[in-house]
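With one protein chain held back, the other chains of the complex are shown just where they sit.
Coming up: subunit A.
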Amino acid sequence: MNDFAHLLDRLAYEPRRNAKLRLLQDFFAGTPDPERGWALAAMTGGLTFREAKPALIRALVEERVDPVLFSLSHNYVGDLAETTALIWPGPEQDPPPSAREGSPGLGHNNPPPSVPTLAEVVETLATTPKRALPQYLTRWLDALDETGRWALLKLVTGNLRVGVSARLAKTAVGALGGHEADAVEEVWHGLKPPYTELFAWVEGRGERPESRNPAPFRPPMLSHPVEEFEDLDKLEPEAFSAEWKWDGIRVQLAGGRDNQGRQVQKIYSRTGEDISDAFPDLAEAITFDGAIDGELLILREGRVQSFNVLQQRLNRKAVTGKLLDEFPAHVRAYDVLSAEGEDLRGLPFAERRPRLEALVRRLDHARIDLSPLVPFATWDDVAAARADPASAGAGADADAIEGVMLKRLNSPYLPGRPKGPWWKWKREPYVVDAVMMYAQRGHGKRSSFYSDYTFGCWRESAEGEELVPVGKAYHGFTDAELQKLDRYVRNHTTKRFGPVREVAYGRDAGLVLEIAFEGVQRSTRHKSGVAMRFPRVSRIRWDKPAAEADRVEVLERILARGEREVAPGAAMEASE
């Protein structure tokens, strides 16, 4: 476990992809099975066990450390796992001299608790009843060094983020035997931790693991924002196809027959996570042998609902009949990756598209339809469609459109994010000018900076004009701007509430932030009754007086537009 922890520690400080890859390769090459396989599972999100709640960790540490000191430390460090790891009285800390003298024979002469392996930790977590967890955790924390404690706590709380993607980890495994990451991806879904067959194969000691999964995940093809390509005019419009970019979740529908002849129905997320169980209504539509790339959307009465509506389904843990009725899941198909056992990814888009159309037609299922192409002759046509999808063929579904996708007609389906064949051209975000009201210290990299800002817009109230909070943003600014914002907060603080500061705001005081966002939804948490989607600071308006910031009504108008979607049941008539 300490070795794995030290790997994570080094990875966390290493910004270079190649150096990370190198560290991973060294680790995989030098660590025996099954330890390295569990490490791979930890890095690829393949571990399932009952996670420890932060409250449990807190309780354990407060048995040993003054709660006030712990809370001050946590507030300072900004991360529960790290604070606990640093503050835990560990084996490296000598007992104070008085304790040593006062209790001869104790302390040093006791055998140190044995350092657990990652395999031991993972296997114990998977089989241990909840009530025994504190006891194991305590024993491990006592045995591990500071870095080991940090990694253990990140792992058990389900927060193991180390700046390594699953993809990079698979790349490193593949590289042990000169295989590309995609070769690993292809066999991946038939495998289980601790992946001993996989390591045996890449190291040339075993057969290639047969994908026993008749409906495997295939790594999706991703696009680059068109803004990265400065001059659209340099691209020839006739080489591209255009279609809508739908505002749902990107999924892959995969179907096939297992060796008993049963139909296998799988829905994968963009990252290869199997989400079939969350969408049984859609999974049962997978009656084909092949794989479709598309967007998961909620359709009611044939109309695509906004992301707000989809969100309501995604937020529910239990999949009930009522949920399925109210939020029926559909897929709007973008592409076909395989059909009837034939891998189509090598074909150009212009040939895949007719194959897709034929497949969707043959399926003739209400839950799966085609994402229509957007006809155009010039880039200006595309720009016009992007600006006003409703008039360019999207009609009533326009509010569920995020922008336009441009796909090169002659490009094969390439896993990953190759630059050139696919471009996304998102719609302009909404913007409002709002006034900073509160600031909170950030976490992680920003834990000493006031980097999370709550901002408000103007509203009429009984006492006259007032600012009410409408949202919170913590990105969109550069590090240099963050330093300025942080200084602004410190110099304009009016009240402090723990890690939160209230800053001066009002008609004659306050900093205006231009906030960009993707939409508005109703909120019971905000006093204003509205909340923004993906709000971020798009500009800092040092120049603008707070009195000239926007009003809440601006947001309410945007909300009213988004709510024209068809609501389930009785509400239907009202909205029509």
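Descriptive notes on the structure:
Here, a contact is a pair of C-beta atoms (placed from the backbone, for glycine too) under 8 Å apart; a residue touches a chain by one contact, two chains touch by 3 or more; residues count from 1.
Here is the rule we use: contacts and distances are computed from a predicted model.
The chain absent from the displayed complex carries the UniProt protein name "mRNA 3-end processing factor", chosen from "cysteine desulfurase", "Lactate utilization protein", "Carbohydrate ABC transporter permease" or "mRNA 3-end processing factor".
Among A:13, A:497 or A:542, only A:13 touches the chain that is left out of the view. Residue-wise, the contact with the chain that is not shown comes from A:87, picked out of A:24, A:87 or A:310.
Looking at subunit A, the residues touching the absent chain are 12-15, 65-66, 68-70, 72-73, 76-79, 82-83, 86-87, 92-93, 443-449, 490.
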